[in-house]
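Not every chain of the complex is shown here; the ones you see sit where they belong.
Labels for the chains are A and B, by order of writing; each one numbers its residues from 1.
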Amino acid sequence: MPRFKKKRSQKVGLPPGTLVYTGEKVLVKPRITVMDYDENNLYETELTTFEGCLVYKNKPTVTWINVNGISHIPNLEKLGECFNLHPLVLEDILNIDQRPKIEDYDDYLFIVVKTIRYDESTNEIVADQISLILGNNYVISLHENNVEIFDVIKERLRTAKGRIRKAGADYLAYALIDFIVDNYFIVLEKFGENIEFVEDEVVKQPTPQTLSFIHKAKNDMILLRKSMWPLREVVSRLSHRESPLIIEATSVYFRDVYDHVIVAIDTVETNRDILSGMLDIYLSSASNKLNEIMKVLTIIATIFMPLTFLVGVYGMNFKHMPELEWPYGYYTVWGVLITAALSMVLYFKRRKWF
Amino acid sequence: MPRFKKKRSQKVGLPPGTLVYTGEKVLVKPRITVMDYDENNLYETELTTFEGCLVYKNKPTVTWINVNGISHIPNLEKLGECFNLHPLVLEDILNIDQRPKIEDYDDYLFIVVKTIRYDESTNEIVADQISLILGNNYVISLHENNVEIFDVIKERLRTAKGRIRKAGADYLAYALIDFIVDNYFIVLEKFGENIEFVEDEVVKQPTPQTLSFIHKAKNDMILLRKSMWPLREVVSRLSHRESPLIIEATSVYFRDVYDHVIVAIDTVETNRDILSGMLDIYLSSASNKLNEIMKVLTIIATIFMPLTFLVGVYGMNFKHMPELEWPYGYYTVWGVLITAALSMVLYFKRRKWF
């Protein structure tokens, strides 16, 4: 998860509503797919411009316009004109450094959420911004890359599985958000596995890599948390039906998504606490290890320093050193050396140093 | 307490209300026990399917349907049909990774709680999810394994001990939740003992096992806390009689359970604080121990290094070293050595190094 976007500063001083895309351009031209359906019929098409989009706005059927590739600004302006969107909405769609949020523009709701996935190749969490516009009978979803993201929902629409074809645009918005929230769990489960794996390591054989993992995982949690708390509020407001665009029956489903978000936040917070604990354990383990190392050094030094001193004594060249003349002097010294060494060893044993 | 469930991800993209059991299947077929009672009569039976369950819904007597084994989905669907349960309720019953929660569906309350027990063999806390449905004159309790869990309540119903037979379904729900909350205390008391035991150890003779225990206990507290804060809210809402299904007289009892939950949460928070404190003490103890070890090393080195140097001097082979010729040179050197050693010892004594 690249933490520090640098594009926001390029907008300093520009008047509000100036359309500048702050992300990395992925698609040169947008892919616009339209699904128009009611309980009985489903009409699916792919557009290249928003020229004719006004048609869908006024149809009684539910229309889902999914836009992959938002960086083509004239197109976006056309969309804004067509659906009568506030300039700040268009600006926010392009500014991919938004917090999740919901804004009520009376005849439509503007919702910004983040979808995340775990990139196995770089071991990083990748977050993409998805903007949703929920009108009376339409949903517009806009994002940059991720070509495949909503395929599961499309499939459900095609096969008319579940309530989705019978319900209105608000239920479609629910289905999209529910799907996005569910993706958090995939990432969190992946994390959970990693954490459990490293937790074993940290107690048994901590390495600098362990430290590095903990550090990275903590930062990832900080960033996940940062996008999940506002998401919680977004879903909470949807479930409380502050807007007439969401009907009673659907708000129950949003309440359900809300529960999921809470569980996800709980998991993130728990992971943070566990990772903090792991760092403490890491430090304690390192400190234990140092004690072990120092014990080895001290034992060796304590045994051999006095012995070396003793043999040094009898290496002196004094003329008059009576012990040197003793016939068993040498053996006596060995006896003293061994006794001294053994008593030192015993002393350390009794102090439980090894 | 296995921390990271991995089953939630299998549901990503499925329409809401799709019934998927996310836990470990324990019972192949459910055991359904029914207790139907009023003050004077008690009728007890065991069902295998929910075919005839509609009978109980409309009886004026209180009916308790206890379902062990929820993973048999057709059965559950039948139950849902019979008691007119919302699809999301059925989904939540099967999703054993819920937070404790309460939901008001007007003609019934849906309550999810967690019961915990301490598994002595693995030294782990095991949590099971219990779903309760409280209707006008019935209570349905659903969970997976734990065959024996509510036997005490059943016995109380059979012997008509206390108010339980005279009161309504809300009182039965209270009795079940009260029992579940009481189980938290058994686990917390077990923990309390362990903590007191290890606390002694951490000050006197900390070992890596101590560290490992503290780490595990901290994580257990994090997880207990995670399930107890929402439980607190569940019981609080029950005690505030938000639903007409709970009568005035019973709400006093829920207030009592609420007090118990608060005491349990207090204990968990206290344990967390104490465990954090223990980790600090552990680190300080390790640091003290290192100081002790280093003192030994330094004392030994400081005494023997100069001495070894001195005897080295008189081991040199210079032609002209007058001291070597002195008749008492050797004894003089011994005098110097002993004096040096003693003064070093005195110095360390005065600095209180031992």
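Everything that follows uses one rule, which is that contacts are C-beta pairs under 8 Å (C-beta built on N, C-alpha and C of every residue); 3 or more make two chains touch, one makes a residue touch a chain.
Everything quoted here is computed from the prediction, not taken from an experiment.
A.B. asks: For a quick check: 2 copies are placed, so what copy number does the complete complex reach in this file?
C.D. replies: 5
Quick note on the criterion: only the chains that are shown with their structure count from here on.
A.B. asks: For the Cα fit of chain A against chain B, please give the angle of the superposing rotation, nearest 5 degrees.
C.D. replies: So the copies are related by a turn of 70 degrees.
A.B. asks: Roughly how far is chain A from chain B, centre to centre by C-alpha average, rounded to an integer in Å?
C.D. replies: About 26 Å, centre to centre.
A.B. asks: Going by the contact rule at the top, pick out the chain A residues touching chain B in the complex.
C.D. replies: Touching chain B: residues 152-153, 156, 161-164, 175, 178-179, 182-183, 185-186, 189, 192-193, 195-196, 203, 252-253, 255-256, 259, 262-263, 266, 270, 273-274, 277-278, 280-281, 283-285, 287-288, 290-291, 294-295, 297-298, 301-302, 305-306, 308-309, 312-313, 315-321 of chain A.
A.B. asks: Would you mind writing out the residues of chain B in touch with chain A in their complex?
C.D. replies: Contacts found on chain B: 3-6, 8-9, 11-13, 15-18, 86, 88, 91-92, 97-99, 101, 103, 208, 211-212, 215, 218-219, 222-223, 226, 279, 282-283, 286-287, 289-290, 293-294, 296-297, 300-301, 304-305, 307-308, 311-312, 314-317, 321, 323-330, 333, 337.
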